[in-house]
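Only one protein chain is missing from this complex, and each of the others stays in its spot.
And then chain A:
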């Protein structure tokens, strides 16, 4: 049975009611104005999981409902005064169970809202028993909507009623959430943000023009995450802000000889500064995000003693965040960012001075990716059980460069082949990243531990931290074995053949 309909533009709620009451008796249960607000994370995680999150407020009640994007089926519902920012703040079990794995660390934010007049009706039989519940929502700027809520054991009666009114009033079944209508009316789209790169390059674009396009994309990503970073809405704004910074830095150093030297020097310095001023906050964010996991690594009776460490980290994070926000509000930041934006927007020089500026972007991309790929292989092959950690660290950075280059230029290559290579590179990067994480976390933790000993923290806390440090060490060493395995998987001949075929074009 269809349960959600759209009324034709000219049909009002009153008309619908009149038409229904011709054949069935109905009771008006309520009629009241409702404010509906839609929520999602900045990167649309709920929408991507086909969940619509709607908060309806009226003088009677405020209810948060999760429903399926395509079927409108209700998934969970709870009464709330206010929508919490994070999934962990929900007290209703079911709601939390659904939201936690989807949202993770991301905050819920209001996306858009709409006012409507909601009529609720019961259709009753001769015994005055309700056999079907009806809801009509009247909007000012959208077609009205009719929703039916069948009652168990009365589907047949309900089906008959629905058939008649749908036919009589030419109602259309609807499977499109209202959210989409609202967004459309505001010229917005769902999923309008993703941290994935998608730069529409074409192979014979001039290299300097293409690189400006890449940097403009990265600048956009940086700017949309700026206010969320300053306000510390959730940790992902800073994370994505930093990704944009790092990608820009790799672009400036790796997409060589296309932009004028003075520009490259000036903005390399600016983006390196941005990397610095954001790193401490991010490090602390990572600790706090991982804290529950840390706790689980020590014996149960020591867990509570780690709360002191949590306090210390949280205090440091607040401090670092404050500094970071100050930097992002500074004149230095805004002036240089505006200058960068102005440069990227300026018309390209017809006679570029740089040697590679007039290459096609495809030729340049081939050259750069092939070169960095060979470096990855060379550096990786030099690593064995006895190589110092610095070598792994260096390889991690080279891999990152390769990854960013491949992502910048993704559109220039056969999609299936390049995404498969990226996926395999990612696996290698994950191992290297974990190694690095454990190494720095171990080091930092030792540092914090010294700091806390000076301030006379209890022995138990220091002991728990020592256990954690030891645990990191063990994990770090285990990862070296993983690395050997992952690296040989990455450099297997099949991959090499594809790398060669895609990028070594200038050699053949």
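Miscellaneous remarks
We adopt the following convention: a residue touches a chain if its C-beta (ideal position, glycine included) is under 8 Å from a C-beta of that chain, and two chains touch if they have at least 3 such contacts; residues count from 1.
Here is the rule we go by: contacts and distances are computed from a predicted model.
Between the names "FAD-dependent oxidoreductase", "Cobyrinic acid ac-diamide synthase", "Cytochrome c oxidase subunit 1" or "ABC transporter permease", the one given in UniProt for the chain missing from this structure view is "Cobyrinic acid ac-diamide synthase". Touching the chain that is not shown, out of A:80, A:112, A:151 or A:325: A:151 (per the contact rule at the top).
Checked against the hidden chain, the listed residues A:3, A:130 or A:440 yield one contact partner: A:130.
Only one residue from A:40, A:54 or A:122 touches the chain missing from this view: A:122. Contacts to the hidden chain, counted on chain A, fall at residues 122, 127-130, 151-154.
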